[in-house]
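For this depiction, one protein chain was excluded, whereas all remaining protein chains were kept in their positions.
We call the chains A, B and C, going by the order they appear; numbering starts again at 1 in every chain.
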Amino acid sequence: MSYARQLLDTYPGTAGVDAGVLAVAIDALSDCVQACAADVDADLSEQNVRDMVTCIRLCLDCADVCAAALGVTSRQASYDANVTRPLLQACVAICKSCGDECERHARHHEHCRICEQACRRCEKACRELLDTMN
Amino acid sequence: MSYARQLLDTYPGTAGVDAGVLAVAIDALSDCVQACAADVDADLSEQNVRDMVTCIRLCLDCADVCAAALGVTSRQASYDANVTRPLLQACVAICKSCGDECERHARHHEHCRICEQACRRCEKACRELLDTMN
Amino acid sequence: MSYARQLLDTYPGTAGVDAGVLAVAIDALSDCVQACAADVDADLSEQNVRDMVTCIRLCLDCADVCAAALGVTSRQASYDANVTRPLLQACVAICKSCGDECERHARHHEHCRICEQACRRCEKACRELLDTMN
Partner (left out) sequence: MSYARQLLDTYPGTAGVDAGVLAVAIDALSDCVQACAADVDADLSEQNVRDMVTCIRLCLDCADVCAAALGVTSRQASYDANVTRPLLQACVAICKSCGDECERHARHHEHCRICEQACRRCEKACRELLDTMN
């Protein structure tokens, strides 16, 4: 069981959302932050770095937005839909764009295929968390 | 002139938004991240720390969301309204909430008055940046 | 297999350190960032929040230092011992302090027991990564 799930299960306050859905989102956000940071570095090591510039930029944005969502969703006591909803929408949008761009390079660059998987999983998990907030 | 403005003025690509409005937003986001981090620590030093719990949580969320917006807006080449718009909306919402909560404590705690100013200025700057994106 | 390990195995450049040790450290750093953020929020929900102030501060420092080390170690191509070594030493020191403080609360607060585990594992993984750099 991930630390995120264990911490949710021992939370002293009242959670505003389903702990299972939330734990999956937190783990996916955390993985996505790391995968995007690593993919930037792998992209920078490629011979055809000029072709990777869009991928690098999207990965940088994706890492930043997911890191913020990771922090905010980890502090579950303060859920404010006016903040959490647009933040998760930004996450969904950047994970979609970054996943699509990584997919374009996935045939040639295995690291982009793996980063794509992390982005897709994070996009899906953030969508599901958004759904529970309606 | 701030580093943000100088860097915008020497940018090799084509900026998608007004450099003046953008530089003001970047500087305000940067200040807000620091002010919120410092206010959390000051709140934790107060005798009545239980009364400060909401303020601490909002400042933590505000710092995280503003840090993400700082990164994304600093990488101006990649402006994607599907990402930037909800992210700035999340910024406006948390700066408003955090500023309001800091204002409640401003009479008793000078550090909250200063953090309130940073939040208000950041909220305003993000609203203006959002307006230029329409 | 974690994304970190998969990304290391598909890295186009030459890694400066053992991929197994590095992947364990990256995963431990990532978990520790999230556990510390969640523990801060859980601490803030406790009745005896005044007793948790030291724990909150150490968790905030631990999350920040581990997040930086996560970024730097994820960009493996650029290993510069003059930067990585003191950064990992700072990680070891804050994980030790934060783990010790969490242990003091572990009997009463289960979330601190879990955060302690994440800190201890991260401290150990960073020490082992430091050892491979000698």
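To be clear about the criterion, a residue touches a chain if its C-beta (ideal position, glycine included) is under 8 Å from a C-beta of that chain, and two chains touch if they have at least 3 such contacts.
Since we're looking at a predicted model, the values are computed, not measured.
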Identified contact with the non-displayed chain, of B:26, B:65 or B:98: B:26
Among C:8, C:49, C:94 or C:129, residue touching the chain not depicted: C:94
Contact footprint on subunit A, counting only the chain that is left out: 40-41, 44, 49-50, 53, 56-57, 60
Contacts of subunit B with the absent chain, listed as residue ranges: 2-4, 6-8, 10-13, 26, 30-31, 33-35, 37-42, 44-46, 67, 70-71, 74-78, 109-111, 113-115, 117-118
Residue ranges of subunit C at the interface with the undisplayed chain: 54, 57-58, 60-61, 64-65, 67-68, 71-72, 75, 77-78, 80, 82-84, 86-87, 89-90, 93-94, 97
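Heads up, the rule we're going with is that only the chains that are shown with their structure count from here on.
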Centroid distance [mean C-alpha coordinates] between subunit C and subunit B, Å: 27
Touching two or more other chains - residues of subunit A: 67, 71, 75, 77-78
